[in-house]
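Only one protein chain is missing from this complex, and each of the others stays in its spot.
Coming up: chain A.
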């Protein structure tokens, strides 16, 4: 590991200023991804600005009935919060489906959104990777890619975003608030991540040196009837090979409104807007759910060894939507 300086920030303004003063600094939250990447040499900062003592560790209700989540709230505290469990249960389920109890106690909400892909070529500094060394190539396209992207990828990078939490936040229209030297800013989570294109090393639309301070969730009554389901290669403590966050608002057997987001299929948590369009106003039947899934997956471009994900995601979407519809009818 390269040597580095370490500072603890006491306030948001100070944190942003400390980071800007160094050549190659990183914010340190829980460190569960960053410290690991520093050990393997993928990340080589000259300064860590520890943000864990910033006053951003609270989950609060907003005046309009939504939630405001501080960026340093731990995954554990987010998942256990009564308002999250009551009003956005799929968010609690998504967080609890990720990592282990130890890691959830350390990891923060801001860090979760900015964590890096677990693609094995990205973390192996001895070989090429366009995300790590721009222009060096992507060995995954012709190599090991059974858990890589089927939506929105390019020939330059087929890595997936590993977050579970981000999938539920994406379904519920989360907004990301951040602070910079020039003042605060806000971006919808669906616009936080850049398209892969030919620049997979550029991952987010955040301005340089920005610190995520809060995630806000607008009020969403249908989110109280939501579900997150994750498929993985063992029963617990593994990254997804596919996941779905979904919420349904139904009346008289018709879908009034639907929210749907997919995980482990793209370089970002994937909002399934094509599927939502098919669902809205349609009868809540298996045929509708299958048509919605097919509409979303029409753009899928699987690689030789991950075509199973298209079938998996279709079945997963139909299954979760059916479960929500049956629960509602009960």
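By our rule, a residue touches a chain if its C-beta (ideal position, glycine included) is under 8 Å from a C-beta of that chain, and two chains touch if they have at least 3 such contacts; residues count from 1.
Heads up, the rule we're going with is that contacts and distances are computed from a predicted model.
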Inset, instruction - Look at the options "Nitrate reductase subunit gamma", "(2Fe-2S)-binding domain-containing protein", "Predicted Zn-dependent peptidase" or "Carbohydrate ABC transporter membrane protein 2 (CUT1 family)" and return the one that UniProt uses as the protein name of the missing chain. - result: "(2Fe-2S)-binding domain-containing protein"
Inset, instruction - Would you mind spotting which of A:32, A:154 or A:288 touches the chain that isn't drawn? - result: A:32
Legend entry - Touch residues of chain A, complete complex, unshown partner: 1, 3-8, 28, 31-32, 35-36, 38-39, 48, 50, 52, 76, 79-80, 82, 85-86, 89, 92-93, 96-97, 99-103, 105-106, 235-237
